[in-house]
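Here the complex is missing one protein chain, while the rest keep their positions.
== chain A ==
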């Protein structure tokens, strides 16, 4: 059974990518049928396959397998299926199928580039499944980045709009920063545990906690998870990602991609949990996100923006519960609540996004200031909105009520604990959670009441408003019925899905005698019930009096918002980079030469001085004769003349003198071939200088003298002194004997009496060939430089 299963699993994971290749063909050759119908097969099939896995996983079995990808580096495409993985797999494929079905009716076949849409969507789906199923950290990271890219493409689906491009860029920048941090964190983890497999890392958790890289790797991985899951303060990309088509918002930005960070935190809980840093970072960030998200959601006027902030706050809630659950030995309810709410949030938020999409589709606006009075016109949509919103607000008989109760239980349990400074700060958790729930209640009410109640004003809408087509309603109806089903039969998913997932997050707890995983709809008059009642009452009062206190949002200074910081930060970074570049990229060659020379002097000279390497040993040198001294004096004189002269022609003549004296040196040092060549080349060079003279402006800029600049003098002296010292040092320390004895019998070896020529054309003929090539290129270059502009001028 195993082998077949695993093959099927790999196939299942790869199907979205393979099908993405087919989509353009289907779009092109089957134009009559909406491409979405073909695509719908993929997530549905995957979902059915995943359902078949439930009994296996519920029994406690785990599917582990690996296919080599880069075996020499230890990178294998290894999959690992446990409860947590399966939970995500079901969410991704299930909601994916519903979203595809919804998009068939939402996306117009005539006006939209559907093949792009479904290719991106399938890539995203495959990548998301890859994240959940991969065991190898590099595969995980690969799929992680693939989701970022697919999300980028989907947000900017309507790329003609400026806001879409802005949102896509913003989300890409933020999630990729997090993704890179995640990669670094994962690599640190693999250094600590000496494995690339997450499963083996979990087994080595005791060793990791004591390691000195523990804290950096934890922070980096959390940064990755927080950016992806839109946690405070990295939440700013999510509201801007609402420029995507609504099915995408429903799928990526409520049900799947933003839960990738949640998955990561849950997956690494066994590795990092039990430390105070992890507990407070995850719990604290989650709590702040929960508060800030629900607080900000109330002030939004756009329905999708409101849902975006609501997603942020609900993700914060799940994150907070995961953090509390990391103190697992004491508070196992929190993990149960987190997982349960994870599912619940996917159902009701997916439903809400689809409902908002319907409202947008049928009325032409998402602005709550223009909406109102739709209750009688769109009764089904209204019912769905009520189910979703009330579930989000945590009211019975919807599944949000159960997870909200569990959430309160979790924070209350945490407040009673005596670890991690909870005895002093723990009481804050339930209070903040309660306040956040009130805000959640308020915006849930706004969502329903501002949109659907009140008076219907037809002139406010651009089109004639009517109920949505049935096809568009199927998916939200399905999700809404799940919302209710989960309320009445929570233990079906609890036993089959949540229990194995909890075992995956808290493997250590299994030995501790199991845990409470029964979700009771009613468990007496407990504190939680009173808290929920309080939320409903206070929330309703605050909603009614909303116009009176909505002024507090005006007091929030614009400059503290993170969007402002992000935007200004980008502009500031660009300006700073431009400024820095402008300071050294002057466009003046003299400056660049200055950098090169200073760098040369500092690096080479500095290292020579530091290593104390300058030596001078004249013992191996030959005697100096009188005519050499004279020639040196002449060459120095000519060099000084070139530097100090005020006429360009004199400088040319000086250069010529130097060249001829060098030729004389070749004579004295017995190099006739060199002397011959040097003389000819020097003459030609001087002639070329004179040729250039004709084209230079009449006694140009430099007639006023070179002009002594202190910096230039110092640098040139530095270079000269350094090169001299280097030459002397090299001369004093011959490392190997010269190999010239070999060339001395050139007559026997090459039939040549002239040893220089024998080397040039026989022993080392290859160099000569390339030198010839250099001269040819130079000749051709000169020719084309002179000829081509002339030809262009002639054409005109």
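By definition in this document, contacts are C-beta pairs under 8 Å (C-beta built on N, C-alpha and C of every residue); 3 or more make two chains touch, one makes a residue touch a chain; residues count from 1.
Keep this in mind: contacts and distances are computed from a predicted model.
Per the UniProt record, the chain missing from the shown structure is "Multisubunit sodium/proton antiporter, MrpF subunit (TC 2.A.63.1)", taken from the list "Multisubunit sodium/proton antiporter, MrpF subunit (TC 2.A.63.1)", "Protocatechuate 3,4-dioxygenase, beta subunit", "NADPH-dependent glutamate synthase" or "3-methyl-2-oxobutanoate dehydrogenase (2-methylpropanoyl-transferring)". Note that of A:11, A:564 or A:693, the residue touching the chain absent from this view is A:693. When the missing chain is restored to the complex, the residue among A:319, A:638 or A:715 that touches it is A:638. Note that of A:30, A:191, A:643 or A:676, the residue touching the chain absent from this view is A:676. Although one chain is hidden here, its contacts on chain A can still be listed: residues 627, 630, 634, 637-638, 641, 649-650, 653-654, 656-657, 660, 663-664, 667-668, 670, 672, 675-676, 679-680, 683, 686-687, 690-691, 693-694.
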